[in-house]
Each structure stands twice: as structure tokens, then as C-alpha cells.
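Shown below is the structure under consideration.
All protein chains but one are shown in place.
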Amino acid sequence: MSPLLEVHKLSRFFGGLRAVNDLSFTVSSGEIFGIIGPNGAGKSTAVNLVSGVTKPTSGKVRFQGTDVTGQPPHKLVQYGLARTFQSTTVFGNCTVEENCRRGSYLARYPGFFHSFFSTSKAGEMRQASDSRVAEVLEWLDLHRVRNVRAADLPYGAQKTLGMAISLMAWPKLLMLDEPVAGLSAAEADNVRDTIRKIRAEGISVVVIDHNMRFMAGLCDRILVLHHGQELAHGLPQDVLSDPNVIEAYLGRRYVKA
Amino acid sequence: MIKISRRNALAGIAAAAAIATVSSTALAAETLRIGAIGSLSGGGTAWGLAIKRGAELAIDEVNQAGGLSVGGKNYNLELLMYDDQYTGQGGKTAAERLVFQDKVKYIVGPIGSNPVLSAMEVTTPQKVLLMSNGYTPKILDNEHKASYNFRFTLTNLEYAPSMMKWVKENLKVTKVGILVPNDAIGQSVAPPLVKLYQDNGIQTVVDYYERGSKEFSPLITRLMAAGIDGFDINFNAPGEAGLMVKQARQIGYDKLVYQMGGPSVPEIIEVAGQHSEGFISYEMFDFDAPSAQPFVKAYAAKYGKGIINSQTPAFYNATKILIEAIRRADTVDDTTKIRDAVEKLAGYDAGVYGPVRWTGKAIYGVDHQLALPFYVVEVKNGKPVTRAVLSVD
Amino acid sequence: MLSMLTNPTILGQIVVNGMSLSSIYILVALGFTLLFGIMRVVNFAHGEFAMLGGFAMYYLYAVFSLPWVAAILLAPLAVAIPALFLEWLVFRWFYQKMFQSMIGLLGLSIVMIYSALLTWDAFERNIPAAFDGILRFAGVILPIDRLVTIGVSALALGAFYFLMVHTRIGLAMRAAAQDVEIAGTQGIDTRKIYRVAFFVAILLAALAGALYGQVYAVSPFMGERPLFVAFIVVILGGMGSIPGAALGGLILGFTESFLGTFYGGSVASYASFGAVILLLIFRPWGLLGKPE
Partner (left out) sequence: MNSTAETVPVISKVRLGRSTSSALIGGGIAIVAALAIMPYLLDERFFYHIAILVCFAAIGASSLHLIIRTGHVSLCHAAFIGVGAYVSANVVMKLGFPFVGGLVAGTLAAAGLGLMIGPVILRLTGKYFVLITFLFGEILRMVFVDWQSITGGANGLSGIPAPAPVFAEPKYFYALALLAATACVAVCGRILSSETGRFVNAIRESEQLTECVGVPVIRTKVMIFVIACGFAGFAGALIAHYARYISPPNFGPLESLNLVIMNVIGGMQTLVGPLLGAIFLVLVPEFLRGYVQLQHIMFGVILILVMAFLPAGVVGVKDWVARRMIPHDRRGEQ
């Protein structure tokens, strides 16, 4: 099976700083792929590069065999590559339902003219998108809170809503930037269940986090980033027992222990 | 504020009524209102106050003498003034309000081409007299010949030729630097001025600056580098002209500084201090003349001892001429008659400028330009001393 | 043109003009950027505090004939101390509200200008120069009052730098400029910081106004130009950046001086605006600001 996402020798320099250097990996259909690393390792930059938020200095990103390097995020969503953000995950002032409507731009927006005159095309698209919103809310267990203002949701539910927004575009690959940062253990477990649910629908997931315990229990494969470069790459148990990884995470004195 | 918005909210009618009450302070049978438009905002405020104060002094004089009797009735005069913000839009709105809301028949002011031209669009079709001052010839020379506009101060078209003759004979300059603001005045007057210098065989170096600048040293340095032997600080606002004199001297310019037109000398002396010594200027009013003393005293009594803007006597004069014309026409309503009376007022002496003489036919096609004497003064020991008295040809 | 460039008199002139322009711009801009950096307040009334500084100097030096040094020290205090009442009455409502502060303080600026107009009339007043005269040095003519302006500004800048870098309150202010909430949680009394920052900003503006008033002239409308310039200087240097305000002031002062001398007033305006626009497009956070 050909890989869904291919990242080839991706680099990004900020002035003299090599935030990401020569990063390569692939993600297959239906896979949960993890990128971990200590703070400042370049994880977020890596997601930004792949999702088009930041332009790479060099390297290639291929999605389903198409070269999408340097394309803006809204184009990548059309290809089927969606993402969430670490901090701004939801539109805080709107209801949960409205958040999802805003997420479904591609299915919902008929163009300025149709939308202005509310043509039949606009009506059809609106109806289709509304039923899809209801479906996703039900699926991710958010339907009970659909009229709640997003900012009033507990933090864990906001993270789930963030994923729901991204899922409205029917992506083939979803990239999650620190989905459990700041969550309690119970909430993190909830998020892990949701991610598994998403994969069960055939959507590949790339997760970025520094929480090893969470990642080990979730991902099929893990890549460890350190100072913008790949430190290790493989199955969770192999990667996490790698002495280089332990050193990077915990410091030299833990390596022998 | 909440009060106002609630009032809006309750009924629009109330709002309209409030506008009406603010403006029409009980039109008593014996009160005759003279309108005024002038800038009371921003940089033009000194001029707006000049209009207000000049007109108020003239009106006070008439009221204290028992009022104005016309057609067997005795009227107490009242000034109704609105701000034009020194813009066209403001001039139009103020004129609309005076003409249509307050039913005023004669207006003194405004000053400045923008507000005058747009106020004119309102007043002339309604045959309302406009006693204004702006540099653009269009105020008098427009599609309404025999219009209802009169101008009470000289523009460069009037005084520049005689002034130039005097400058050429007495100052002997060969290359003159000119700094003008890049605004309505500067753009109106600089091209004809440059042409006038050239026609007289004098070279010019011209530069424009944005209104509001306070630092002219770079521009003066530039003029000095061009080798000027005369610096003409024409047409600048008083503060700016004063700064030009001061800064020119401070950076070591030791040749002639003078102006062929523009603001009054006392203000320049105030700002430039000792650096104004030897400065030679056109002056539209001689505040030290014996004939001016009653006016100066009345001003100080009412507004304090600050510097008197030189437009103030001009609008005092304009208001007095207007009042005299109403008296002679013996009507307060028929503005055509009043206009004709103004035109025939030659010889009347309002007290500050000597007898009235109308001119302008040759330039504007209508004799609606007041011909005033003007002066050449030189600053000696911190005081303006008259060197010559000139008049419009 | 070339002869102008190699003429030491003109070059000296340009440098002195540029420096004295810059020093006043910097004083006004520093306070403006301090208020924005710490309180997120766009102080459209900043120029009016400079105007009050000018009038204070006028009364202390020209009317009451105090010694110049006493007048230049007292004038800023005479403005900044009563201004604390305005801080309580008006400013505190607008902290951390960018747009509301812009409009509300525009209102304050209008109130201040026209109250001054009612009090002092519209004409321009001169503060007699304390150090009138010209220094001729190797063919360069230096007006002494400009040199004094440069010197006083440099002293004020030095004092300000010391306050910000070497005192506890300065450290607290810099922390508050970084992030008010975090500074608050770390036990910094934000209300006090606001008051101190306001006092310092007004002090600088009033000092600038006193110098400006003496070099140029004093009138109710004299604050418009310094505010306009402060606005541009602060964009140039980066909103909220203190070294940025200093650099921005230097650049703007020298640009005006150089371009004005070589190309005339119009070109100087177009060029400086155009340059700032380009800067905003390519480096919106200003020369020394930080990207957000």
C-alpha cells in the first residue's frame, strides 16, 4: 500500500536556528503516527510545515502522491489533510453546533453569489452540512452540549470539539498538536478513546505530544525529535527504550539505570 | 450622553425640536441676526476667533449706540456664529443652517478658500450676502456675476504688483527663496508669485512643506545652498512664519528675510523674538496708527491684551460696512437692495481703514473687492516701523 | 547635489537638526510606547500633555522668570503630578482596551485642546531662548539651544534607561509590558505599576513639550504634530518597544533632516511614509519590536 503522507528531508531555518532539520517520515492509511520530543524539539514547527502554516526552507511533502509542499492550509484541507492547534482549538464565543458549522466550509459554502441570494444550491448544501454536523456531534458524544458556548465547556471537551471541527472537512489525515496538554489523566483517556474512534473510521492520525505514557498507549509508530532532528523512529516500545531517547528526555544519568 | 441617546430613542421628533431650540433662541421682534461662519477648530481657530471678535466689536458698538433703525423699527443686533472646521463640508453645513434654519440674510466670514467656496454654493442662489476672505479668485469670479459676495482683505492679485515694485526698487534681491504650505493658500498664490518675480527678472527657488511642520531648518539649509540673497516667507500662518524667521537666523542665514504678503508682524515678532530684527514685511493693518486706537482699546477691554490677529479689524470693518449698507438700503430683508447699497458705499469710513473704495472689475469682472491701503514695515528694536504706505493700483 | 554632500557646513547642519528633531521625537514616543506596552492604551491625548508642558515652561520661565534649570525641572512635574488626577478620572477606565482607549482618549485630547483655547487664546507664544547664540565650530554653525535640547533629552533618556533597567519598579514595569496577567500573578501590584508608568510617560511628554515650546512656540494646538510624529516613530520602532522608540526617533529625525535638505519637503514626506509602509509589510512588528 502506498503511503498517504510522505515527508522527505523537510527543513526550516529561522535565521541561524535550525528548527527542523532533514526530517523524513511516512504515514500510511489508517495509521496512528506519533511525534514526540522534549519542549523546543521542533514538534510544532514540524506540524506547521506539513500543514502549510509555515513554509519549509527545503524538502518535500507529498500527500496521496501529489506534491503539496508549501501549499497554504486551506488548500491542504481540500486535499484531505486537516489539523488542530495547541491553544486555539475552538471558537470560544459560539455554540458547539456553530463551531461545527464553521468547520464544514467545504461542504457548506456555495460561493458568494449563491450564499447572497440563498439559491436552491445553497439550501441543499446547508441541509447536507447540518445533518453531517448532527452526525459528527452524535458520534463524538457532543450532541448533548450542542447549544453550550464552547468556552464554557470543560477543557477536555474543548479538545474533542477541536477534533470535531477538523473532522467536518472529511479529512483523510488528521494532525493533532498536543491534544492532551493540560488535561487530567481521566480526560486524556477520553481523548485517547476519541482518537481511536476516529481511526476506526479509516482516518489516519498524526499526534504530537511530549507525554510518553499517553503516546505509547496510542500510537502504532513513533518518531522522536530532538533539536529539530530525528533521534529515533519505530515501534513505541523500541523507541522508548532507546538510550538516546532516555538521555534526551531525562538526562544522561538516567541512561544506565 | 445617555440622556441624548435616549431622547433619540424615544422620538426623533424630540431630537429635531431640540435642534430647533438650540439654534433659534427666541427671535424677538426687535432682534436682527447677522450670521457668521468661521473655523473654531484646529489650526484655523485664530481666524475663526478673528471673525467672531471683529464682528462682535462692530455689533457692540451699534447696540451701545441704541441699535440700528431701519424702516421705522429699531433693531438690536445679534451675532449667530457656527464653526466650519476649516473644511468645505463644514462651510456648507454651517451655511445651510444659517440660511435655511435660522433664516439669516447676511453672513460675515468664512476665511479660507475651501469653506468659502462651499458656503457660496448655498448662499449665492439664496441671495444671501457673504462677506468673506479667501485667496481663490473664484470667490468673486464665478458663474454668478453681480453675485452677493464681497471680499474684505486683499489677495496677492491686488497687492503683489505694487509690493513687487517696492521690493525691486528698495531691496535689490536677485535670487529669492520661497517656502509655502502645500495647502489651498500655497497652491493658489505660489505660481502667480513666482511668475511675478520672473517677470521682474528675479530668480526664485520654491519649496512646499506640509501644514503643521515646525522644523524648517532643513528646507532653509537647502535654500541657502541654492545661493539665495532674499528669503520671502509669504503666506504662512503666523506661527510658522515666525519660526522660519527664527530658524533662518539660527542656522546662520544672514541675508534678507521679508514677506510680500501674509500674516501680521506682531505675531512674527512674538515668535521670532530678537531674530525678527530687520525683518521687512507687507502689513495689512497698522495697529499703532492713531485711527486704530479706539479699536485696539475696545478689543483689549473685551478680550484681554493678547496679540490681535490682523484679520480681526478686517471683519470689524466688514461688519460695520454691512450694517451701514442695511441702514442706507432701509430694509432688513431685501438683500438685493442691501447689496446695491454696499456697492454704492464708496467714501464711507468705518473708522479703521479710511474711506471705502471698491475694485476688482478688471480681474474678476465685478467691483466687489475692497481696496485697502497696505504698509511696508520693518522691525526695529522689536517694533514694527512703517517704511511705506502703498495702495492697490 | 554633490557639492551639498561634501559641504561640511551643510552636513553639520543636517546632523544637528537631525539630532535635535530626533531627541524631541524620542521623548514623546517613549511615553506613548510605554503606555501602549504596559496598559494597551493608545494615548491620543499624549500631544496635549506635551502642550501643557509647553505652557508650564512658558509660565515658569517666561512669566515667573525662574532660573532656566529650575524651570525645565519643574515644568514636567507641574504637568505630571496634576495629571495623576486625570489618570484616576479618565485613563483607568481604558486600561487593556485598545479601541475604547483610542476613542475615549481622543475625546480627552479634544477636551484638553479646547479648554486650553478658552484659557490661553489661539495665538502662539514664544518662550525666550535661554541659550541664544550660535556656536561656530570648524565652519559648522550650531545653534546653542538645539545643543541644549539634545543634551537635556540625552540626560532624560539616561535617567529613563536607569529607571527601567536598574530599579525594581523598572523591572516590574518591563515584566508588566511582557504580560500583565503573569506579572499580576507574580505578586506585582499592577495598579501601582500603571500609575508609575503613567507618571513617567507624562513626565517625558511634558519635558518634550517644554523643550519643543522653547525651540518652536507654545499654543493650544502645538500637541498635534508631536503626537503624529510619536505615532509614526512608534510604528517604525515597534509598538511597545522602548529601544525601538529610540531608534525610530533617530531614524525619523535624520530622514526628515536629510531628505528635507536634499530633496525638499514633499519628497521627505512621501519617502518617510512609503518607507514605513514597506517596513510594515515586511516587518510589521517594527525594527526592534518582537513578532507576535
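Note that the chains take the letters A, B and C in the order they are written out, and that residue 1 is the start of every chain.
One rule holds in what follows: a residue touches a chain if its C-beta (ideal position, glycine included) is under 8 Å from a C-beta of that chain, and two chains touch if they have at least 3 such contacts.
This one's a predicted model, so the numbers in the text were calculated from it and none came from an experiment.
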Chains shown that the absent chain touches, full complex: A, B, C
Field: Identified contact with the non-displayed chain, of C:Leu11, C:Ile110 or C:Leu288
entry: C:Ile110
- line: Cross-chain touch to the chain not pictured, restricted to B:Met81, B:Ala292 or B:Leu345, is B:Met81
Query: Quick one: which of C:Asn126, C:Ser219, C:Ser241 or C:Ser269 touches the chain that's been left out?
result: C:Ser269
Chain not shown, touching residues in chain C: 90, 93-94, 97-115, 117-118, 231-232, 235, 239, 266, 269-270, 273-274, 276-277, 280-281, 284-285
Query: Touching the missing chain, which residues of chain B?
result: 1-2, 4-5, 8-9, 11-13, 15-16, 18-19, 22-23, 40-41, 52, 81-83, 86-89, 92-94, 96-97, 100-101, 113-114, 117-118, 121, 136, 138, 143, 182-188, 210
Message: Applying the definition given at the start, please give the residues of chain A touching the unseen chain.
response: 51, 53, 72-74, 77-78, 82-85, 88-95, 101-106, 108-110, 112, 115-116, 118, 122, 126, 141, 144-145, 147-149, 152-154, 156-157, 160, 165-166, 168-169, 190
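The working rule: only the chains that are shown with their structure count from here on.
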- request: Identify the chains adjacent to both chain A and chain B in the sense defined at the top.
  value: none
- line: Greatest Cα-centre separation from chain A belongs to chain B
Task: Please work out the Cα centroid separation of chain A and chain B, and write it as a whole number of Å.
output: 71
Message: Can you compute the centre-to-centre distance for chain B and chain C, using the mean CA position of each chain? Integer Å is fine.
response: 34
- prompt: In whole angstrom, what separates the CA-based centres of chain A and chain C?
  reply: 48
- line: Touching chain C in the complex, chain B uses residues 42-43, 45-46, 49, 182, 207-210, 212-215, 217-219, 221-222, 225, 238-239, 242-243, 250-252, 267, 270-274, 303-304, 306-307, 309
- line: Touching chain B in the complex, chain C uses residues 3-4, 7, 10, 13-14, 17, 21, 117, 121-126, 128-129, 132, 134, 141, 143, 145-146, 212, 216-217, 219-221, 224-225, 228, 256-262, 264-266, 268-269
